[in-house]
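Removed from the display is one protein chain of the complex; every other protein chain stays in position.
Right after this comes chain A.
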Amino acid sequence: MQTLFYEEYSPILVMSILAVLLSVIILGASFLLSIQKPDTEKLSAYECGFDPYEDARNAFDVRFYIVAILFIIFDLEAMFLFPWVVSITHISSMGLWVMVDFLIELSIGFVYAWKIGALEWE
């Protein structure tokens, strides 16, 4: 049953375990082995020599949100491409044209967003 696990996923698992271990080793070694003598000058905020004026978080333009929503929609389009790519040899030419139709539908939206200037900045 677990052929896919042993053949395909186990190298990824080993890689991710190695990544976690390596980051823990690097951060932990620099935290534990270094000599730390903190004082107020070292720990104070360093931003071109000034204290920061305000919080870094402030409300920004809603048009960043448009870009994010358009990104989600094209992300979903890419998600629909994955099963199609895997099984394109088994589905007939109808599967191909269904995907072409789907891509055309989203391309209409993309052309609309482009023409109306939703991605433009002043």
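In the analysis below, a contact is a pair of C-beta atoms (placed from the backbone, for glycine too) under 8 Å apart; a residue touches a chain by one contact, two chains touch by 3 or more; residues count from 1.
What we mean here is this: contacts and distances are computed from a predicted model.
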Omitted chain, identified by the protein name its UniProt record gives, among "NADH-ubiquinone oxidoreductase chain 6", "Metaxin-2", "UDENN FLCN/SMCR8-type domain-containing protein" or "Ribosome production factor 2 homolog": "NADH-ubiquinone oxidoreductase chain 6"
Absent-chain interface as seen on chain A, which is shown: 1-5, 9, 13, 55, 57-60, 62-66, 68-73, 75-80, 82-88, 90-92, 94-95, 98-99, 101-102, 105-106, 108-109, 112-113, 116-118, 120-122
